[in-house]
Each structure stands twice: as C-alpha cells, then as structure tokens.
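A single protein chain has been omitted from the complex, and every remaining protein chain is retained in its original position.
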Amino acid sequence: MEREFFLLLATVATGSGFLVVVAKDPIHSALALVACFVQIAALFILLGAPFLAVIQIFVYVGAVMVLFLFVIMMLNVRQEALTRFIPSGAIAAFVVTLVLAVEMGLLLSWSSDLHQLMAPAAEPPSVNALSLALFQDYLLPFEVASVILLVALVGAVILARDDEKADASPRRALHPAQGRVPGRVATPDTMPDILPDNGPDTGREPDNGPGTSGGMRR
Amino acid sequence: MTPFPILSLVIFLPALAALMLPLVRDDRAIRWFTLTALLLDFALASGLLLAFDSESAAMQFRESYDWVPALGIGYKLGVDGISVLFVFLTALLGWISVLASWSAIQTRVREFMISLLAIQSLMIGVFCALDLFLFYVLWEAMLVPMYLIIGIWGGDNRIYAAFKFFLYTLAGSLLFLIGILVLYFAGGRTFDMLALMGQPYAFPTQAWVFVAFLIAFAVKVPMVPLHTWLPDAHVQAPTAGSIILAGVLLKMGAYGFLRFSLPMLPDASVYFAPLMIALSALAIVYGGLLALAQSDIKKLIAYSSVSHMGFITLGLFTFNMNGLSGAVIQMFNHGITTGALFLFVGLIYERTHSRDIPAYGGLIKVVPLFGIAMAAFLLSSMALPGTNGFVGELLVIAGAFGSTGWAAGAAVVGALIGAAYLLGLYRQMLLGEVRLPEGAKMWDLNAREIACAVPLLVFVFWLGLYPKPVLTLLRATLEQLLAQVIGTGA
Partner (left out) sequence: MDTDLIAASVRASSPEIIVIIGACAALMLSLWPHQDQQKYLTWLSLITILLASAQTLQLSPRPVNIVETTYSGMFVVDAFATYFKMLLYLGTALTILMSGKFLQTEEAVKGEYYVLLLFALAGTMIMVSGADLLIIYIGLELQALSIYVLTGFLKTRGRSVEAALKYVILGAFSSGILLYGLSLIYGLTGSTQLGVLNSALATADLSEPMLILATVFLLVGLLFKIGAVPFHMWVPDIYEGAPTPITAYLSVASKTAAFAVLLRVFMGSLIGLEPLWSSGLAAIAVATMALGSLVALVQDNIKRLLAYSSISHVGFLLLGIIAGTTSGMSAILLYLLIYTFMTLGLFAIVILLHRDVRAGEPLTLFSGLAQSHAGLAFMAMIFLFSLAGIPPTGGFFAKFYVLVALIDAGHVTLAVIAVLLSAVAAWFYLRLIMLIYIQPAEPTTGSTAAPATGPTGHARAAILLSAPMRLVLLFSFSGTVLSGIFPAWFLAMARQASLSGLGN
C-alpha cells in the first residue's frame, strides 16, 4: 500500500516539477510548483515525518509561493518570460538528460540496497527530538544557514535596489580617476545600459566579444 | 667550504649588473656599464681558466649549499676541464656581443642590455651547475632572455621565429625534466650530478631517459629532424643574439650529452650510438647541402652550423679519445668561428641592410680589413690547416675512422661540401667586381669592431697552430669520462 502511495506521489511530484519548467505562463509554473511542494509534503508524511510535512506546507506553499505569485503578478513578467532563455540546443540537452536518466535508473535497479533505503523510521520522531538534533548535533549547519539567509537578503536588496546614481554626473567628480580617461563622459551610447528591462537574454549590450548574448560559448 | 666563491661571483656578476641597470641614466652609460661588467666577468673567467688545475679530473672550485633539502636539491657548483673552457668562451662572447650591438641596437637599449646580462649569467651558471635541478632551472630560464632578444630586437619575422624557438626548446626541455625526475627516483632521490653518475641504472630506465634527454639536447644542438627552428631564429635574431645562439646556446646540447647522457647512461649511450652516428652523419651532409642552396648569408651560416654541430655529435659518440677531444675542441671552435661569422654578417648588415649574397661582390677592395678578417673566419669554418677548425675536424674524423668507417666518410664528404659553400660565399662576396646593395654606406672596420674581431682571430690561429694547451686542459676530464662510458658499458 505504502509503495503504491509513494509511486503515485512521486509521479505527480515529478510531473508537476516538469510542468514548472515547460509551462509558458509563469503563473502556471508557480502553481505547478505549489503542487509539487504539496506532493513532497505528502511524501514526508509517508516517511513518518509529519512535522516536516507541516513545515513544508507552511513555509513553502504558504509563504514562499504566495510571495512568488505576488511578485509575478505585480511585475507582470508574463510577457518577458515568453522568450525562452535557452533557445537552441534543447534537443541535445534532452537526449543527454534521457541517457543520464536511463543510466541512473539501471544503476539503481541493479543496486541491492535500493529497498533498504526506503524503510521509514520505526516511530515518528517528536518535535522535541527534532529540535534537539537541530540545536545540538546540527548547531553549526543551522547557524550557517541563518548566515546564508542574511546573505540572500542582502543580495536581493542589492540586486533589486534602484540605482539612481548610475548616470548621475555629480558622483563622477568625486573620483579623480575618471577625469583622465577620455571618452568616459556620458554620451548617448551609454543610455541603453540603464534601461530597466535590460534582461540577460536580450543581448542588448554593445557586443564586444563574439556573441555576448545567451547560450554557452567556447 | 671554499675559501672564495669565485664561481658564484662569475655567475652572478652579470645578473647583479642587470639588477643595477635600471638605475643607470642614458643609453651611452648603459652600454659602457654593461661592457665594463662583462669585461670584468671575462677577467674573472680568464683567471678561473688560469687557476684551473688541468692535471686533475675532479670538479674544482666547488661550492655546495642546501637549497631545498626536503627534495635533495642543492646549490652545487664546480667546473672540470670541459666546463671551465665553456665558461671562458661564454664570458668572451659576452662582451663581444655588447660591442657588436653597440650601434646596432638603438631602441630600448636598457632592456636589451638587461637581457644580455641575464642570459650571460644563466649560461655561465649552466656550465657550472653540479645539481640537476639547478642545471634545469638555469637551462630553461635561458629561454626567456633569448626569446626576448629575438622577439623584440629581431628582424621582420621575429615574432614567428621567437615563438618557434621558444616552443621547440620548451617542449624538449620539459621532456628533459621528466628524464631528470626518473633519474632522481632511480638514483636515490638526489639531484646531485656526481652522485647520479656511475650508478647502475637498469637498462630500460637508461633507454627511456636517454630518449627523453636525446629529444631535449637534439633540439638544442640541433640535430637534423629537429633543426628547423635554427635558421628562423638565426635569421631573425639581432647580431648579438646570433652570436650567443651560435656561440654558446647550441653548445648546451652537446654539453648535455657530455655531462649527462654519456656518464649517467653509458649502456644506453652505447646502445643508441649507431643511431646517433647516423643522425650526425645525416646532419653533416644534409646541413651542408642546405647551406649550399642558400642565398641569405645568415641562413647559409645557420645551416653550416647544423652541419658543424653534426661533427660534434659524431665525435661524441665515437667513444674514443680522438673523437671526444675533437668534439669538445670543435664545440669551442664553432663558438669562436660561427660567432665571428655572425658578427661579421651583422657588421655588413649595419652598412648595407642586405643579407642577400648575390647583391655583394669585391668587398675586399672596398673594405680591406673587413674582407681579410672575414676571409680568415671563413677559412677557419671550412677547416683549413693552420686554423682552429682543422684541429677539431681532423680529430673528429680520425675518431670516427676508429669506430664507424662510413660515418667518417660522410664527414669527409660534409667537409668537402662545406668547402664548396664557404668558398662560394667567399668568392661571391669578397672577390670579383665591386657590387654593393643599393643605399649601402660602406666604411671599414672601426676601432670598436676591430676590438671585437681581434680576440676571435687570435683564438682561430692559436688553436690552429698550437692546440696543445686546450688538449692538456681536456685530457684528464675526458679520460675519466671515457672510463665512465666504456668502463661500465659495452
């Protein structure tokens, strides 16, 4: 019974994960992600970790995803997202993925440890035990994870903050290093740079090296 | 350990001067400063030669300090009969190259002189090193200033030539490094050359290491299949570069055979000797034939170098006293004579800006001193009796007859071809109707140029007429070397 449930939940989770990637509309992507998270929460219950399942629903579905949807709707990125980030080479990537997946599947099916791995814990751990583990055995990862969150916060602020000074000439005067270099005065050709929608995939910056726009180069 | 570190002084004097050169103000002062430093170094090297005890085969003036003790690397110096001769030759050609580039180098004089001083230090160091690691470091570091000399002050196609020179030699040297490391582990984790000599290495090890060394040295010498960098480098290099390249750098390869291949890998040396002799004979004849076909003076001399270096490697692998001493003398001779020839090509090029042989004629009537001196060097290069070249080639051919008859025959043929192209050059350039390239401004040798030529001429005739001092100098060392090869090998 458990096995069938696992297969069902895992299939739905994988399917919705796939949908996140292929959906054209970002809203659909986000909703598929919500579905995926819910499946994972259910998997946690199946593994005997109800607390984690609740946390999963609370944090990811309740908080993160809602915020995500909020942002998508507010910024109206739907048009923007319609242009795909990786335009070509998708078939090759798909083939490689398929080969890797088949290889992995074969290796896993040959493995003798496969079924032992899936054995759930004998009795569901209490919240008490969980917190003890979190604050004693895993104290360091826990603390470092909080630093990671701080970095994420700072990083998000930096990247999202409007840079009003990017073209403000008074600041130039502050830096004597600028004065000596000819051709550094704001000329019309600096304008495209400060347009707000200069996305990474637009390839709008002056092309100095070969093919500066998306995709990998050698 | 030693009362006075004379070898270190000889090695580091030019380097020290190079470090001080950025402080010297103008180009004139830079030239004088460099000349003084190198003359001083030459004086020291001459003193070294005089103080050298030729009775002993042991390394002399030894210095030994730890460098990287964890790996058995030491700063070990010492000279024997062979190396002291080449230290002297290097020091001699050093100041001559400064004089040769006195007026030829007008741009970035400071950098040029720094490169010259640096390469001087490194070359002398290579001849004195008794530690394989030290030897390798100096050996490879030598590429850098030479690369710059060719690349910055060379002819039109200098970048190509400099790259070719660097990459050929680098690839060879790196294989040399692998060979060194294999020896290091086979010989008990030491880089001390004397400790590595005479150890009974297994034959397969010897053979592989010999091949690695062979590639490295064959590039440097250069031996025939790997010689193609030489004409490019010579043609493009400025005069001083050519002098050093022909006079000293090419000797490094032969010196490597003498210092490493023969004493450390005797079994493999004997095993590979037929191949080496065949390659040498090929170099003699093929180099000569190529030289015969050239119309560019520098190219002609470059190919003649290939041919002459063939004599040297032939002599080395005859494994008898005549061949070996002939080879070493020929190394010295080639340094003097070919160095001088490149110097003279440089001098004429300064006047006419042409290296095209058919453009010249009857120079001896226009610039008699120049013509006479050049004739002397050409005759020495074709080994006319009475000149130094004769002694060397005769000994090598005699040695070759003692071991491989047909190779001696090839050497004789090569010598005849040599006579053909050198006499051809002599006739076309110096004799006949006066013919000069357009825009030539001729003047005979001035005092500075005479100062360059005279010492070289002295050696040409001294060695040609009375080679005994050099032979005495070499005897003890070469006898020991021969014992190392024959005693354990064959």
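In order of appearance the chains are A and B, and numbering begins at 1 in each one.
Simple rule for what comes next: contacts are C-beta pairs under 8 Å (C-beta built on N, C-alpha and C of every residue); 3 or more make two chains touch, one makes a residue touch a chain.
Just so it is clear, the structure is predicted and the values come from calculations on it, not from any experiment.
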Contacts of the hidden chain among displayed chains: A, B
Who touches the missing chain here, B:V79, B:M123, B:L175 or B:L395? B:L175
Identified contact with the non-displayed chain, of B:F12, B:W67 or B:F461: B:W67
Touch assignment to the omitted chain, from B:A43, B:I159 or B:I486, lands on B:I159
Could you pull out which residues of chain A are in touch with the chain that's been left out? 104, 107-108, 110-114, 117, 136-141, 144-145, 147-148, 150-152, 154-155, 157-159, 163, 165-166, 171-172, 174-175, 177-178, 180-184, 190, 193-194, 198-206, 208-209, 212-214, 216-218
Which parts of chain B face the unshown chain closely enough to count as touching? 22, 27, 66-71, 107-108, 110-111, 136-138, 140-141, 143-144, 147-148, 151-152, 158-159, 162-163, 166-167, 170-171, 174-175, 177-178, 181-182, 184-185, 208
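Going forward, only the chains that are shown with their structure count from here on.
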Between chain A and chain B, what is the separation of their C-alpha centroids in Å? 65
